[in-house]
Every structure is written in C-alpha cells, then in structure tokens.
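Then we have subunit A:
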Amino acid sequence: MAVSRVVMPKLSEAMETGKLIKWLKGEGDRVNGGDILAEVETDKADVEMEAFGAGVLRKVLLQPGEQAPVGTLIAVIAEPDEDISAVLAAAPSTPATAAAVLPRSAPAVAPRPVAPAPRPVAPAPAPQPVAAVAAASRGRVKASPLAKKIAAQSGVDLRLIQGSGPGGRIVRRDVEAAATAAPAAAPARAATPGVGYEDRPLTPMRAIIARQMPLSKAPVPHFYVTSEIAMDRAWDLREALNALEGQPKISVNDLIVRACALALLEHPGVNASFRGESIRVHHRAHLGIAVALDEGLITPVLRDADGKSLAQIAVESRELAERARHRKLRATELSGATFSISNLGMLDVDEFSAIINPPEGAILAVGSVRRIPVVVGDGLGVGRRMRVTLSCDHRVMDGAMGARFLQSVKRLLEEPLRLLV
Partner candidate 1 sequence: MAVMTYREALNLALREEMHRDPRVFVIGEEVGLYQGAYKVTQGLLEEFGPERIVDTPIAESGFTGIGIGAAMVGLRPVVEMMTFNFALLALDQIVNSAAKMNYMSGGQYNIPIVIRGPGGPAAQLAAQHSQSMETYFYHVPGLKVVRPSTPADAKGLLKAAIRDDNPVIFIESETLYALKGEVPDDPDFVIPLGQGIVRREGTDVTVVAYMGMLYRALEAAEELAVEGISVEIVDPRTLRPMDTELILASVRKTHRAVVVEAGAGFAGMGSEIAACITEQGFDELDAPVERVTGESAPMPYARNLEKAKTPSKEKIVAAIRRVCYANGNGS
Partner candidate 2 sequence: MARRTDVRKPAAAALGVDAATARRLLADMMLIRRFEEKAAESYALGKIGGFLHLSIGEEAVADGATSVLRPDDYAISTYREHGHCLAKGSDPRRAMAELYGRRDGLCKGKGGSMHLFDRSVNFLGGHAIVGAHLPLAAGVGFAIKYQGGDQVVVCYFGDGAVPEGEFHEAMNLSALWKLPVIWICENNRYAMGTSIERALAQHDIYKFGEVYGIPAEPMDGMDVLAVRTTVARAVERARRDKMPSLLEARTYRFRGHSMRDPAGAVYRTKEEVEREKLRDPIVLFHARVLETGALAEADVRAIEKDVNDRIDEAVAFADASPEPPLEWLLTDIFKED
C-alpha cells in the first residue's frame, strides 16, 4: 500500500487556490477511493473532494476556513502502520493564506529547501479557527438503522445529508429524498489514463501557429465563426416530441447539445485540446453546459453526450443545472469537458461570442430563436432563425475546420430527424 498524498485539487481550469470548507472525514477514519473527503470552495462553486487512495486518513494539514494553492499537500492517507513522516516533512508547515497564492506554474509541493526543523509526525494540534465545524463534521453520523441500511443499498452518502429527525437524526425519508435527487454519478471512466484520447504530433505549421498565436492574442488565441440556422423544423420536432405522453420535456438547448455532440464526432479536430507539445483529440464528447447563476456562471459537464439520446440529455442536463443552482455538484462534474455550449437565448440575445474554457478547444455561443422575415422561393415568409457563434482556439484548429463543424451543426438542426437516429 502506497502513501496517498491528498493535494488541493484543481477543481476548475481557472482555479489556483481553494478554501477548505470542512472535512467530511476525520483523522483516523478509514477512507476508500471515491469517498468524499472534504468540501472545498473554489471561485465557482462549493465542490466535493474525492479521495483517490485507500487507507486511513492519517493527517490533516489544512483546517476549515484556510486556503491553499492548488497542488498543496493538505492531507495524507496511508495504512496505520505506514511511515508518513517523509511525506509530512516535505509539506509546507503552514497553509497558504489567501495572500500567499503560489503562481500556477510553481511546483506546489516542492520540498522546502531548508526546513527549520523536520515536521514532527504527530505535531501538536494547530489552532483551529473553526474547530467546532470540524468537530461536528467528524462526529458520527446520526442515522436510524433503517436509514443506514437504505443508504448502503442505494449508495447514498449519509455524511452529505441533513437529517430531519430529532437532533438531526437522518431517517428514512431523508435518505430516500437524497437517493431520488442524486442518482449515483456514473463512474468517471475518463479517470483511467491512456484511453479515451490520442496525442498527435504537431505538424511544423501547427507548431509555428502554436508558438506564435499566444504572443499576439494571449493566452488563447480565439477566432470566431458565426452562422444562422433555420430552426423551423427543429421547433416543430420539439413540439411534436413534447406532445408525447410520458416523455421528458425537450428544450431547444437539448437539441443543440445533441447536434453538437454528433458534430463533434464528425469533426474530432474541434473536440481537441492544446497540450503545448501536442494536440489531444478526444474520442468522446463531454459537453460543458453553462448555467447562469445569480452570482456568476458555472459549467457542469454532461459526460459522453455523444452516446446519449435526446431524452437522456434532457433529463440529465436539467438535473445537473438544478444541482448547479444548489451548489451540489461534485468536482468530477465540473471538469473534464471537451467542448462547451453557452446559451443566452432566453435572455433575448441575437448573438454573442464566448470565451473558451481551457483546455477545451472551442465553445459555441447560442442566441435566441427569433421569428424573422425570410426569403422563401422568390417571396418573403416568416421563419425561426437562430444565430450561433463558435469560438475556436487557433492553436488547435483553423477557421475552415470550425466552419465545417458549424455546417454540420446547422444541418443537424435544420434536418432535425438526424438528431433522433
């Protein structure tokens, strides 16, 4: 059994520092891979931090309320008999404060050159600014025996539930509500390295572009491709689908997600990330769907969108959005997108340009569907039109590639029966 170092995770691409809200495991607790260790506040959301190693949570180095740069060692998981002193000695002795944010490029866990004294294996308890919160989160979960049984069967983590019984006891109805609200997230298959993508060598031209573009338009060289899409048939299809009994309601955005997912399969070059020395072309389409919140924007990820039917997309994206609004998303649901969609259609927007979420290669900005005069044959008629703008990372692709992708999206939406097959 190896010693597992728990570091402040990078929970969003932009995240450089994270604040620990609370530990959900205490020192001495047994931890399995996938268990939720802590809640961390990022610039975007409160997210749950998963454990990637199994063993006992031996040492916690960051107290609730404190901040640490991404990559900083904040806890150690190991078997009880394993020596973790070396790992601890390599850790910074005090957590970084908000002011002490390390630059992203710095090796966050680099050994300190001259430590004043080796950090003892079992140091005296550090002052705990919010000790009460920590203690509460470490106390045993109070749940009725039945609630525990149902939780075990349905995979609900009791530590994440607020009990409604006397003294906060978690009772059956609490677990059932949690189980209904949060069907267990699909295992993150992408976690296995070496599958799910391929690294293609840069062509000499591409290498030059990659070197040059950031210099002129840092950090990501954007270009934009805009297209107008006739949405009359898509509109009709949506109405027909929503007239069906017992089917989930389909939104215009769901149609766009489906169209993009299919188009990305067709144009893998758009479903790609710049990697410095290579371009990673993703074989699966994980779509970030921007959700507007009062306080900002969050982009939960609909995984494997290319393999999902319209109905699945409708149900899952609604559920993701719902949890995004309640800040109940897990870290894995906030990262790993290969392409994003930002739809401001409901806000009466003709068109706009979106900023790419690195390391994604592109993002589609969607405006409102409008009824406008259109040329029909030799005369005029009224049609539903929607303008979309694709922002592309020029290091990854060129204008033509973006345009071809957009053409595919357009065709899929203008001949929407293709979305059903």
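How these were chosen: all candidates are chains of the complex that A comes from, given by their letters.
Throughout what follows, contacts are C-beta pairs under 8 Å (C-beta built on N, C-alpha and C of every residue); 3 or more make two chains touch, one makes a residue touch a chain; residues count from 1.
Computed from a predicted structure; not experimentally measured.
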Single touching candidate for subunit A, where 1 or 2 all sit in one complex: 1
Complex interface listing, subunit A residues touching candidate 1: 144-149, 163-166, 168, 171-173
